[in-house]
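Here's a structure for you.
For this depiction, one protein chain was excluded, whereas all remaining protein chains were kept in their positions.
Naming follows writing order (A, B, C, D and E), and every chain is counted from residue 1.
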Amino acid sequence: MRPSGRTPDQMRAITMEPAFTIHAEGACLVSFGNTRVLCTASVEEKVPPFLRGKGEGWVTAEYGMLPRATHTRGSREAAKGKQSGRTQEIQRLIGRSLRAVVDLKKLGERQITLDCDVIQADGGTRTASISGAWVALRIAVDGLMAKGLLKEDPIVQKVAAISCGTHKGTPVLDLDYIEDSSAEADANFVLTGDSKLAEVQATAEGATFDEEELLRLLRLARIGCNEIFKAQDAAVSGATSR
Amino acid sequence: MRPSGRTPDQMRAITMEPAFTIHAEGACLVSFGNTRVLCTASVEEKVPPFLRGKGEGWVTAEYGMLPRATHTRGSREAAKGKQSGRTQEIQRLIGRSLRAVVDLKKLGERQITLDCDVIQADGGTRTASISGAWVALRIAVDGLMAKGLLKEDPIVQKVAAISCGTHKGTPVLDLDYIEDSSAEADANFVLTGDSKLAEVQATAEGATFDEEELLRLLRLARIGCNEIFKAQDAAVSGATSR
Amino acid sequence: MRPSGRTPDQMRAITMEPAFTIHAEGACLVSFGNTRVLCTASVEEKVPPFLRGKGEGWVTAEYGMLPRATHTRGSREAAKGKQSGRTQEIQRLIGRSLRAVVDLKKLGERQITLDCDVIQADGGTRTASISGAWVALRIAVDGLMAKGLLKEDPIVQKVAAISCGTHKGTPVLDLDYIEDSSAEADANFVLTGDSKLAEVQATAEGATFDEEELLRLLRLARIGCNEIFKAQDAAVSGATSR
Amino acid sequence: MRPSGRTPDQMRAITMEPAFTIHAEGACLVSFGNTRVLCTASVEEKVPPFLRGKGEGWVTAEYGMLPRATHTRGSREAAKGKQSGRTQEIQRLIGRSLRAVVDLKKLGERQITLDCDVIQADGGTRTASISGAWVALRIAVDGLMAKGLLKEDPIVQKVAAISCGTHKGTPVLDLDYIEDSSAEADANFVLTGDSKLAEVQATAEGATFDEEELLRLLRLARIGCNEIFKAQDAAVSGATSR
Amino acid sequence: MRPSGRTPDQMRAITMEPAFTIHAEGACLVSFGNTRVLCTASVEEKVPPFLRGKGEGWVTAEYGMLPRATHTRGSREAAKGKQSGRTQEIQRLIGRSLRAVVDLKKLGERQITLDCDVIQADGGTRTASISGAWVALRIAVDGLMAKGLLKEDPIVQKVAAISCGTHKGTPVLDLDYIEDSSAEADANFVLTGDSKLAEVQATAEGATFDEEELLRLLRLARIGCNEIFKAQDAAVSGATSR
Partner (left out) sequence: MRPSGRTPDQMRAITMEPAFTIHAEGACLVSFGNTRVLCTASVEEKVPPFLRGKGEGWVTAEYGMLPRATHTRGSREAAKGKQSGRTQEIQRLIGRSLRAVVDLKKLGERQITLDCDVIQADGGTRTASISGAWVALRIAVDGLMAKGLLKEDPIVQKVAAISCGTHKGTPVLDLDYIEDSSAEADANFVLTGDSKLAEVQATAEGATFDEEELLRLLRLARIGCNEIFKAQDAAVSGATSR
């Protein structure tokens, strides 16, 4: 039995509110249970120096956690004067995951920045961020297309992410904080709408694992991502029909 | 006529949601119209070095703004590696304002940190922060008293803050972003529940001002703060009766 | 009785030495009693990025304190690798105060930087800085006009600043360090030569205050600033007649 | 055909020189072809704050690249004043990988720091680092045991790492820089001496991938790691018999 | 002929004002012509970590330059967030030079920090700093002895410093800024009251130099330091007899 009473292949409740904030070109407040992340997509008509004049766009991400998003207060990165290695690792992962489903040539010379800020944390903040950032990106790109700034859709697939892990010997889907703290192995999968893999990050925590275990976790991830894809569709439709 | 259609002495709608997040000892999502700030109070059983062993507590504040809280994206302070002068000025003001209504001796050797993070900005983020932070602080202190960790209430008054300014020659209450950008003079008042002043910060923007103008702005501030005090009472009662 | 033996409305001795250093376009070593601040005005024929090509100039300020300007040695900000929140707050105030009396369009596309470095501190360093910086600015602008680089005088008024506070229940003018440390309320006023207000910053220290108290402090500030305006006139005349 | 003329399952030449430097408790200059990394193990009889008094040890890693380890000079992180996200991600991976095969309780309250400094880069620096760091760690722990400071061996397994990727449609082992730059997918596997997985990091570069592809890359990784394990054994024997 | 009209072995006018500031345990405003440096000595009853419990003291120095000490404004190191290599090199030299004449065991477990802040620069700021810092140190130590905190005098010699250089083929004493900018070779000598050398730093600027040239510069330095020793004696006597 999982601490939350969920079955091994049961996700937490997913919600996605695309209209949570008004200024960004795309936005989504995503919840995986008590984990809540505000994702915004900001469009700028310029690209980073290494891409200037190449006719290509860029998609990048930044990640942050409010100091009291967690059980005990963490120090504020802005006050410490640097982002932790964990923060940088996560924001690099989010950026790569979104770029895996975007045709940067079709985006044209503009940059879309996905800010993922964790309002409340209970495990799985990076996977919720990726899943919510896709919705924000989709809405922002829809806006560019509606304004005629983009002729072809640069987004080639949906992308979603979920964490799975082995908890007390059982492979389980969508770890919350309690499970995450005591999992023997822990994996984050980033999957695309056509059932392909964009990223796999599996880590031994208390014990090393084998190929079979990795595959079992992947199978759970497919279940979870299918559920997220549906929530993404609903959120985008809702945003569009507003 | 104000851009928003409000009368000169009309506040924007105020809302205060004390249960917006679950981990902090006290929390409040405060809105002054489209300005929304998440305020949390975190209690730690230790004090900063300069107070150790003195039997006194400390109340401090940190302030931040999500990168896309604003009309155009601002850079992330954690990524830049330092907090701006504006951020530091605001968080010092919030801390001073709250300490003005707390008896630090009665608080005992513990620190309460008020994190004010702007989710969405439309003018008046520092005054909304002070007003919401008081609610978070009140709830956190109520929790300490309920647990028997505090015998006497260290909070001696309510505290609220509001901005006023002269806009196109008319003194107006609770400036939104459009008004703030073009005000001739701009003042932030921090008032306590017994009608006293904790802080006055008045600044000439386009034109210097005189004593009479300062007093007219102060009179508007009293109207605004009375409304905020009511919202604070309601939010705290709601939180307590949950 | 005040610790210094002064009457409540008595300033400390003010001195302003415009020729204390030779390289800057304008300079003034200002003393308010034992508080001594070296103010220099540096003219550069370029403006910050946000003003380029707009035909307007900029006036900005930086503030610093020598490590042993104070009773006990403070750490050197350059060695710590960042300016404190207090330093940033003060330099922002100095910049705003001076810009309040300058017509930036008439200044043309050039920047004047006012460096205010505290050689010795005994309370009131920010108000001495503003008062001395105006002299440095005036001399620098006079130099630009003498060289024919400016046709119209961009300085529209004098500006001066003074701190007042309630000390042991009595409103007093020009707090020194001892008074400042134990004042119940403390206010800095920035006034212009035509008796208008450029900035008011009043803060409850030990006790909140009321409107009447604020006005009493403002009345003292007017007395103090009139004295400073005279010292500024004398310093500028002296500099000009050299 | 691979650019280097290697067959798909062919590693580059591996060399491991344990005596390359004299001061560290353990050292290994590891080469995977032209990629060369100096790994040192430094033993300190103290642990980080979060472990003090718990009777447990810690193994951590730091990673760096000499500015001209690469084809064109990169800027020096010490001069820029911060480590890149890539550097931090890699050093976190190295630390986790080594901790996966160490019983920290048996290590006692001491810390071993593995410094992995890239002298020359040609792809696969992180996997060479992990593989060489294990040799440095093994030698350092052998030293502690020889001195009687450790009674039981805290190292429970060998650990090695290798990168594999899909290059022009073919899964290949041990990517060099040219292959790495144009691979469609790229995976780093960290394997233990008993054929278990400590970490899998697979990333879509030009194209997403599927489960079968991941497994083919893993099969290649097993071939590579077996070869590395032999080189590690030889290096440790050589070091011991000196 | 030198630009200043001085003869090759002629120093600029030296002045040393020990009473320029009031808070420090020792102080000296030193001028070598237009170069003016405020040196203060701050005594703290604690030592840096590496000396704790060893019964020995420490003498250290920090150096800074006001932004407009120079002909054109330099950026403020506190604002840039780091001290330049030049600043660090100079403050290390000042600290070493003063420690060369102090018996740290006799100083006891206390630290004296010498802050050397350049108010106005015209060449030779580091040598003026060393020369003035000795006066500040001497006064601070005299104070400790007068209070009975030190029984034996820890200062074993006077120390002074001067720059010499080859300018248009002629060895000259005490370079000012114009000479320094165009000197072929440039040397700083730190001499003690008993005619010994504490430090020699000679650098080829436009041309390399030979042994004979180095010795000629040293001979000039002896002339200059003798003059500085006299000024130090006078300043200390003046301070003592106040």
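Simple rule for what comes next: a residue touches a chain if its C-beta (ideal position, glycine included) is under 8 Å from a C-beta of that chain, and two chains touch if they have at least 3 such contacts.
Owing to the predicted nature of the structure, the values given are computational and were not obtained by experimental measurement.
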Chains on display which the left-out chain touches in the complete complex: D, E
Residue of D:R73, D:K168 or D:K230 touching the missing chain in the full complex: D:R73
Selected from E:L51, E:A79, E:I178 or E:L218 as touching the chain missing from the view: E:L218
Residue of D:E17, D:D115 or D:E213 touching the missing chain in the full complex: D:D115
Subunit E residues that touch the omitted chain in the full complex: 82, 85-86, 88-89, 91-92, 96, 100, 157, 187, 192, 194-204, 208-211, 214-215, 218
Where the unshown chain meets subunit D, residue by residue: 21-24, 27, 34, 38, 40, 42, 44, 62, 64, 66-73, 76-79, 81-83, 87, 113, 115, 117, 119-121
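Keep in mind that, in the parts below, only the chains that are shown with their structure count from here on.
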Connectivity without subunit A (remaining chains kept where they are): B, C, E | D
Chain occupying the middle, per Cα centroid: B
Cα superposition of subunit B on its sequence copy subunit E - rotation in ° rounded to nearest 5: 120
Inter-chain centre distance, subunit A versus subunit D - centres from mean C-alpha coordinates, in Å: 28
Distance between the centres, which are taken as Cα means, of subunit E and subunit C, whole angstrom: 32
Residue list for subunit A, restricted to those that touch at least two other chains: 81-82
Arrangement of touching chains [line / ring / star / complete / other]: line
Interchain contacts, given as pairs of chains that touch: A-B, A-D, B-C, C-E
